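Removed: one protein chain of the complex. Kept in place: all other protein chains.
What follows is chain A.
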Amino acid sequence: MSVLVVVECDGGEVKKSSLEVASYGSQVAQMLGTTATAVAVGEATEANLAKLGEQGITKVLHDAEPRLKDFVNGAYTKLIAAAAQKEDAKVIVLANSNIGASVGSRLSIRLQASIATNVVELPKTDGGSFTVKRGAFSGKAFADVKLDGDRKIIAVKKNSIEALHEAGKTAQVEAFSAQLTDADFADAPKQVVMQDQAGGILLPEADKVVSGGRGMKGPENWGLIEDLAKALGAATACSKPVSDVDWRPHHEHVGQTGITVSPNLYIACGISGAIQHLAGVNSSKVIVVINKDPEAPFFKAADYGIVGDVFDVLPKLTQAVKELN
């Protein structure tokens, strides 16, 4: 028996969220008195996979099939199921990403496992039961969920687990073949289109976010948001009304029906803080609100606030960050 961790890789590197997933998995393995094995999907170098030892991973299974570079639901599911069988995995840990949710939900049927997504803490295993805490009601609440059966799948929410870094430890990388055939790649993408990453920081992976609302008055003023984001090394985001009127692209919309983010720092500029927006951001560690209306509801959910004109305040903040650096 073991714990199996699914690590997503891109451009040869293990994604940051997967370092958290690996750390989660190795800690679960320790709780259960076993070891954690990783299986890699996406494009990964052996050297980077070996470094997963720093997150407590003992062994990494690596299928060198080149078509695994892009996400293919059928092939990924079969690969992970084969790895789970080989390792006799009782717990499988993945990222709560679009890939993790797509594959995890199929695996739960194939492996007859119970599953919890959006998980934010390590499990509790007292008295033979296995309980995880997960986000529910779009960030407005948490649920302790009991997972039944002797196989469990856990999808871990980004930025909710601190990644371990035990310098110098390496994992053994082992060639592994799931005997994938053409049929497993039937739903392979015809084309992959990546967003233009002007600032270089992707919103779902970002640990700092600068976000703008209707108070920014128009798309022509977004330079102020981008300047601060660039100085901080943050991603940019927006509220729903802003993406609804096409000031900003839909993939920047943060909120109940957009992306849920949980960065270390979320700076809201000219966003009043409707309950639907708060749902998408309230698991951020530190929230800063800049709004000229002192009655804006967002101030109640904030750690720091500035009552003032965003057009005035934003350049000052950008300047202060530059001076600090």
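As a working rule, a contact is a pair of C-beta atoms (placed from the backbone, for glycine too) under 8 Å apart; a residue touches a chain by one contact, two chains touch by 3 or more; residues count from 1.
Keep this in mind: contacts and distances are computed from a predicted model.
Of "Electron transfer flavoprotein subunit beta", "Iron-containing redox enzyme family protein", "ABC transporter permease" or "Lipooligosaccharide transport system ATP-binding protein", only "Electron transfer flavoprotein subunit beta" is the UniProt protein name of the chain excluded from the display. The omitted chain makes contact with just one of the residues A:V145, A:L224 or A:V242: A:V145. Only one residue in the set A:L79, A:L224 or A:A302 touches the chain that does not appear here, and it is A:A302. Seen from chain A, the chain kept out of the figure touches residues 70-71, 73-74, 77, 97-99, 101-106, 108-110, 113-118, 131, 135-149, 186-187, 189-195, 197, 202, 204-205, 208, 232, 250-251, 253, 256-258, 264-265, 274-276, 279, 282-283, 285-289, 299-309, 312-313, 316-317, 319-321, 323-324.
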